[in-house]
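Shown next, in structure tokens, is the structure this report addresses.
All protein chains but one are shown at their positions in the complex.
Per-chain numbering from 1; labels A and B assigned in written order.
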Amino acid sequence: MSAGFSQLDDRGRLRHLITLDGLGRDLLEELLQRAEQHTSTPGEVPARGDTLRGWTVAILFAEPSTRTRASFELASVRLGADVINLDMALSSRAKGESLLDTIWTLQAMQVDAFVIRDAEAGLHEQVARHVAPHVSVISGGEAHVSHPTQGLLDALTIRQCKGGFERLAVAIVGDIRRSRVARSAHRALATLGVPEIRIVAPPEMMPDAAEYAGARRFESLDRGISGADVVMMLRLQHERAQGAEPTDLAAYHRDYGLTAARLARANTQAIVMHPGPMNRGVEIAPDVADGPQSVIRRQVANGVAVRMAVLAHLAEARRKRAP
Amino acid sequence: MSAGFSQLDDRGRLRHLITLDGLGRDLLEELLQRAEQHTSTPGEVPARGDTLRGWTVAILFAEPSTRTRASFELASVRLGADVINLDMALSSRAKGESLLDTIWTLQAMQVDAFVIRDAEAGLHEQVARHVAPHVSVISGGEAHVSHPTQGLLDALTIRQCKGGFERLAVAIVGDIRRSRVARSAHRALATLGVPEIRIVAPPEMMPDAAEYAGARRFESLDRGISGADVVMMLRLQHERAQGAEPTDLAAYHRDYGLTAARLARANTQAIVMHPGPMNRGVEIAPDVADGPQSVIRRQVANGVAVRMAVLAHLAEARRKRAP
Partner (left out) sequence: MSAGFSQLDDRGRLRHLITLDGLGRDLLEELLQRAEQHTSTPGEVPARGDTLRGWTVAILFAEPSTRTRASFELASVRLGADVINLDMALSSRAKGESLLDTIWTLQAMQVDAFVIRDAEAGLHEQVARHVAPHVSVISGGEAHVSHPTQGLLDALTIRQCKGGFERLAVAIVGDIRRSRVARSAHRALATLGVPEIRIVAPPEMMPDAAEYAGARRFESLDRGISGADVVMMLRLQHERAQGAEPTDLAAYHRDYGLTAARLARANTQAIVMHPGPMNRGVEIAPDVADGPQSVIRRQVANGVAVRMAVLAHLAEARRKRAP
């Protein structure tokens, strides 16, 4: 966040959700608590509400994403909003300020919230600075920087499975350097009181020393997950995997892939997480992905609940701000 | 269907609809009866209901299709479901099991039914084998193998126009060998008691001898439609038509195109059907497509009704299975 910009309103409620940086423990816990009310058992009618009745949510995703787009769309619709989907590369349109013209145009059509995914760092804040006071910007992913709803759903899943955050050792494994998932998970978990966060990566995927304050760094996966309560695997980035030789992928799997044998080094009650989509056989072995310690599908279910919670919070905060 | 897999539940109700093979006459007639209740006169408010209130239907079409996709979408929405559309080539994603990961991800977001069109034979069953007990898979077209809702809408249209199936001669004309439409129509009509089914095709488009048991085979269109009550023309497949020379298309029209003169050989009350989209001037002459014997648009209207009936049946069956 730049100086002079806040995603909070005067009451300390969210006006936007662009990053988890700067959000306090109480606010995160309130969002998790609210998300719990939006979870429901698969096979039952999903949790619904009419908190967003009359709202229009515009989903603007420059990067393709089946899961995150669908998750936001369902979260919006199940709270009663109308949704419009727009496929557009916002950052490439940003020449001559046309990005903001697009936003202003949709705002004039009474869009209440913009869910934006874009590869340009800072774009979400730029939009948030220029929308009307009643309009919210929600990040669905920002470059390598931030993915706040992913961080929240990871935290919710850990809380559900572990009962809290106080005594946990959480290992995040993979391309930490380029991962917005890792950054938002680290931020959420540090704020919520996880005492031990470990990052595990080969040297070229390790973040700069200035980042991840307080985290322990490991180059060895075996040592990094030893005794961990939570093992969070990251996706080997598609753009890297494409250029990679099969031998490279095999080498990555050998050194940083989570197998059942490796997982045995973690706490016996450890849970395995992955933000999806998985490269099976690369960063995670199929039997681990589908095994009893995996909570990967629960993460997806929690994703809808967390997004409903964020949208409902934004709507309530707006109602309270209204004169 | 592979051994050990059934699309029916313990009560003999549909859990999925992947093929018409193995479905009994009573079940087909019940679906047609239910579909009748969902038909309505164009210009009046279309039949609606709330049988799917709270449901989420995911439409995953790997092959482009304006009409079938729209038909399923409208059928779902008019019964109160939320719909998410996903353009994705499922079969090409099937490496490393990521097809199932995509399905599981959407299922975790509480998708209740998947409508899938794909060019890979067997993919629908593969998905159906892996979804949760409350989730249904509906085929919107499977390779050259099966198109069950098309077979049902064809049967419904014939029953509406002819009052029944008992004394009919039905001629199916065109590229039978590669046609899922023909296979599903043949299955529906044979089950429903049509005594005479004829398949009419040039030798290279004729199916193997093991298929279409009981059907009479004709290479001559004139003889094949002589005295028929129903003439069902197939679309000359686009992928073939593209490579085809104009002279080939002209030759096909000369030998297998339905003209008014040829139609005169059929029963004077014969109806003309086509699954669409039509290649006018190739497999069917425009004046026949738009003539008084054509029921092609009625097929489209029945398509929505049949899909509503299938979805409503699936929802009812699920409710009865629930503890």
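Everything below uses one rule, namely that contacts are C-beta pairs under 8 Å (C-beta built on N, C-alpha and C of every residue); 3 or more make two chains touch, one makes a residue touch a chain.
For clarity, every value in this text was computed on a predicted model and none was experimentally measured.
Among B:M1, B:L27, B:V77 or B:C161, the one in contact with the hidden chain is B:V77. Within the whole complex, the absent chain has one touching residue among B:R34, B:H130, B:R178 or B:R298, and that is B:R298.
Per the touch definition above, the residue from B:H130, B:R265, B:R280 or B:R321 contacting the chain not shown is B:R280.
Residue-wise, the contact with the chain that is not shown comes from A:G54, picked out of A:G22, A:G54 or A:G227. Residues of chain B in touch with the missing chain: 40, 42-43, 45-46, 48, 66-67, 70-71, 73-74, 77-78, 276-281, 286, 297-298, 300-301, 303-304. Mapped onto chain A, the interface with the missing chain covers residues 54, 56, 58, 82, 84, 86, 88, 96-98, 101-102, 104-110, 132-134, 322.
The definition used in the following text is that only the chains that are shown with their structure count from here on.
Distance from the chain A centre to the chain B centre is 41 Å, each centre being the mean of its Cα atoms.
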